[in-house]
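Structure incoming, see below.
The complex is shown incomplete by one protein chain, all other protein chains being positioned as in the whole.
For reference, chains read A, B and C in written order, and residue numbers begin at 1 within each chain.
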Amino acid sequence: MTLLDLPLAATRGNPAAAASYWDTDPLRYLDEHGAPVEGGLRPAPDLLAGDRLLALYRALRLARAFDTEATALVMQGHLAVYPSSRGQEACQTAAALCLEPQDWLFPTYRDTAALAVRGIDPVEALTLLRGSWHCGYDSKRWRTAPQCTPLATQAPHAVGLALAAKMAGDPVVALCLLGDGATSEGDFHEACNSAAVYQAPVVFLVQNNQYAISVPLRKQTHALSLAGKGVGYGMPGVRVDGNDVIGLMHVLGEAMERARSGGGPTLIEAITYRIRPHTNADDANRYRDTSEVDLWLGRDPVDRLARYLTAIGHLDAGLDTAIGEEGAKYAAAMREELVREPEVDPADMFDHVFASPTPQLRAQRAMIEAEAAAVQRDGQQHDAAQGGQA
Amino acid sequence: MTLLDLPLAATRGNPAAAASYWDTDPLRYLDEHGAPVEGGLRPAPDLLAGDRLLALYRALRLARAFDTEATALVMQGHLAVYPSSRGQEACQTAAALCLEPQDWLFPTYRDTAALAVRGIDPVEALTLLRGSWHCGYDSKRWRTAPQCTPLATQAPHAVGLALAAKMAGDPVVALCLLGDGATSEGDFHEACNSAAVYQAPVVFLVQNNQYAISVPLRKQTHALSLAGKGVGYGMPGVRVDGNDVIGLMHVLGEAMERARSGGGPTLIEAITYRIRPHTNADDANRYRDTSEVDLWLGRDPVDRLARYLTAIGHLDAGLDTAIGEEGAKYAAAMREELVREPEVDPADMFDHVFASPTPQLRAQRAMIEAEAAAVQRDGQQHDAAQGGQA
Amino acid sequence: MSVATASPSLPAATPSAPAPAKPATLTLAKALNQALADAMTADERVVVFGEDVGELGGVFRVTDGLAARFGESRCFDTPLAEASILGTAIGMAMYGYRPVVEMQFDAFAYPAFEQLVSHLSKMRNRTRGALPMPIVIRIPYGGGIGGVEHHSDSSEAYIAHTPGIHVVTPATVEDAYWLLRSAIASPDPVVFFEPKRLYWSKAQLTLPVTTGPIGTAAIRRTGRDLTLIAYGQSVPVALESAQHAAELGYDLEVLDLRSLVPFDDATVLASVERTGRAIVVHEAAGFAGFGAEIAARVSERCFYRLEAPVLRVTGLDIPYPPPKLEHWHLPSVDRVLDAVERAMSA
Partner (left out) sequence: MSVATASPSLPAATPSAPAPAKPATLTLAKALNQALADAMTADERVVVFGEDVGELGGVFRVTDGLAARFGESRCFDTPLAEASILGTAIGMAMYGYRPVVEMQFDAFAYPAFEQLVSHLSKMRNRTRGALPMPIVIRIPYGGGIGGVEHHSDSSEAYIAHTPGIHVVTPATVEDAYWLLRSAIASPDPVVFFEPKRLYWSKAQLTLPVTTGPIGTAAIRRTGRDLTLIAYGQSVPVALESAQHAAELGYDLEVLDLRSLVPFDDATVLASVERTGRAIVVHEAAGFAGFGAEIAARVSERCFYRLEAPVLRVTGLDIPYPPPKLEHWHLPSVDRVLDAVERAMSA
């Protein structure tokens, strides 16, 4: 069975099936306990090589460390807001690691861990959520679009970029990340449809984490599968276990390769779960039982790979601790930077609105500079006064 | 085979198949020559009853007469614009006749013939295209929304109305008409998706006439079927011959019935063809061969039923001529009204912006009234002067 | 029972009053919540829907408890698609319902723009009154809450320029309650902008309350020297500025427009005729912002009375800045006072 023959879920609502939505079988390599599934995916040997898997595991742990630290930082007021990807680390990791350097990533607000795995400095990656600028990394250098907040609006950008690369004859693929809720937006539809028409080298990865803030998937779609939407676009649709990083890497790899070689776009639905509330400002107890969270904690993507690696003899307690320490070091460095008050410059507000500011913006900039100078003067006088008092 | 088991078209592009897109077999009762198809649809006996079929035929002829007359009128400058539905009369007719009086129709600019078949006075129906007001019929009385121009934007209205009726416990179904091009719009997607989630009693009828102005279907979608989009919504999708009015009535009847009885929405794709240019202002020679038009002239929906009726002994030359004369009379009456300059009243511009005009609108109304009075005064003076000269 | 076949009588011009209650101190958000509940009680045609408005009660809790109290058919979560939220409301209104929809944040109302401009604003007119649109779109707007990109926009100018829609925004707890009741009772579409920075501001509310019909501005402070014209969360800024100005010896009048459309020319022009000077304050970018309309109207109609040019203290002409910079963008008391100085010395 190739991925593309994946039978689509029934098209009519079956309440019983809907209730057990996430228990229907997506494609996977490892089961929940970290054991290879019989009749499951058959990744190529190089994906299953020990050091490759260890690298994946390190990335998973890094994503987890990043997310955990960012969650702590936001609780302590060092970030403006943080939408956690805890429980989605397999998706975050695979989304970053399936890319070639020339490929572009189109992340959402929830995908900061993926940026970290791609190698972007965590302080740069967290600039948006820290509130010091809208995007802190160099999008062009990292071939990573700014994290996108208006849902699904990044999808047509990914299509456009992919189409541009195709026109230029470059072997570039665009990977667009989306949430389950975002698939209800018109922009998602328009992007998928035009991607297929243009046969653009783009892969849509829907992280179906079962919720759009408080709204569960069953209020978002009446279909039993989001991947099934591919049919309407004449595009392969694949449903994969989003907590199985090996399965994800395989499925993403196939899709990226198909896109790169002119085979057009793919829609991938990765079944996963948002362990934490939508953001630190959310109260998930209002709309879901902790028992549900507990169920999914038992399907942890990091654990799953650890168990497999241990079983096949590539991981032991010593190495695991060492990897944990790498993560702790990463997190500590991240914290050290992020607890500092960021430096911001009000001139930034004017300098990038246009390539060169309009006369009106120059005047407004001058006003702000005068105000800032006055503040500084006052501050210095204040300091001087303080100094005098000392 | 029930309609809902309709196998979906392959999901990946097959250039050969795409080229012969409209030759792949949709559901039908009659073939192109008016003979029942073996293994085709099996409508219930009441739909096949002689007087029922004759009524359908009369409606087809009325739609054709309406469209022909409107086309003539626009050529002679009596309408501002006219998008013809020639070749699509089976869809126009079935869309009107599948409705119960309490059902709502959501038509587009191309569906004026359907309004006529529903019984709306042709002058009222053509008000928009004549340019004297935006909508000339009483939407509430006719349970027919104003014809919609911004593509696919009427689809969520149909969903909302259907949801409202469902909430109120009324056995009302909303039938939403759309073109093939409109399926690319985000609003189409959002409407289909929410219709399915709400299990709203709405039927989406896509008249796939192969073109969106100049853009052929293959540039609109990479899928081989528009009906296949139903899969992504968990909604039945049905592909039917749009020039076979019997097949259409059957398929629409099933969908309306399912909606009415709580079974939720259906997406129907009717394969047809726009014989004339997009509107009188369009030049179709720029983008398609007349040979293609000729091919479809051979699949005429009116002829098809005539042949069948003749074959089964319900129609002869005499009756056909009589029916033709009914149409001619209808067209003549329509013309008589529409060649007159319509009366318009500038006060109309102000009286319906809000339930009661704002002070600002009252002032603007007064200004226009003063101008109108001045024009009339000048006119009278002019008349008087003329009179004096005579 | 069919709503549509029920006599489709237009609603009373004023909302029916809820049972009198004892005075309570509550937040502006809670007052809105109360208004929704009272409107749903008074009229079964009122339905509330949008993203996360059901079980969660909205991200600002304005719909808290409504789904539990009135049931899922009166208050429900929609799929995540703003154009279809508004489009669905339009269809429901065609059938006789009175939908109140929530757009989660101001910038997330943009996907519904086509539905708003091409249908919501035009349907009554298009059908010569046959299909009125008694729909309220609630939009939390404005900045100053440390929101990241897209969470602090002010888009009132886009809507106010669109004929066929009423635009209101409260600045007080009482107005929050009453304007929302009035908006829901209105036979016309109302975009109801909720000043999100004021959601947590508190005041005492005693029901029933009537503050004034849609289309009327409120004089929040009388003064002789200059009129500050504000709305929404700029009203407290204007009031604070007036207080400081008083210390500087200037006696400022403060108008709270409440209703941008219809615009209360009578109150605004009369005030400026009295004071001879006017300053407009709002958060949205100044260029082609709503303040331009106010300044243009006042400059034209009070031409012979004005002793100083009408000034505007507004957001800068830039994309809304990030949290750490937003205080530079927002109209501050200092900037208003600076404008007052300029106007008074003109």
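To be clear about the criterion, a residue touches a chain if its C-beta (ideal position, glycine included) is under 8 Å from a C-beta of that chain, and two chains touch if they have at least 3 such contacts.
Because the structure is a prediction, the values reported are computed rather than measured.
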item: Given B:Val215, B:Leu297, B:Ala328 or B:Ala355, the one touching the chain that is not displayed; value: B:Val215
item: Option touching the unshown chain, where C:Lys30, C:Arg98 or C:Lys122 are the choices; value: C:Lys122
item: Chain not shown, touching residues in subunit B; value: 80-81, 109, 128-134, 149-151, 181-182, 184-187, 212-215, 219-221, 281-282, 286-287, 342, 344, 346, 348-350, 353, 358, 360-361, 364, 368, 371
item: Hidden partner interface residues of subunit A, rising order; value: 104, 133-135, 138-141, 145-146, 150, 153, 155-165, 167-170, 172, 174, 186-187, 190-191, 193-194, 197, 348, 351-355, 358-360
item: Where the unshown chain meets subunit C, residue by residue; value: 83, 107, 110-111, 113-114, 117-118, 121-122, 125-126, 149-150, 157-158, 160-164, 261, 263, 284-285, 287-293, 295-297, 299-301, 303, 306, 308-312, 316-319, 346
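Note that only the chains that are shown with their structure count from here on.
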item: Mean-CA-position distance for subunit C and subunit B (Å); value: 40
item: Cα-centroid distance, subunit A relative to subunit B, in whole angstrom; value: 44
item: Touching two or more other chains - residues of subunit C; value: 78-79, 81, 83-84, 111
item: Multi-partner residues of subunit B (each touching 2 or more other chains); value: 186-187, 189-190, 193-194, 197
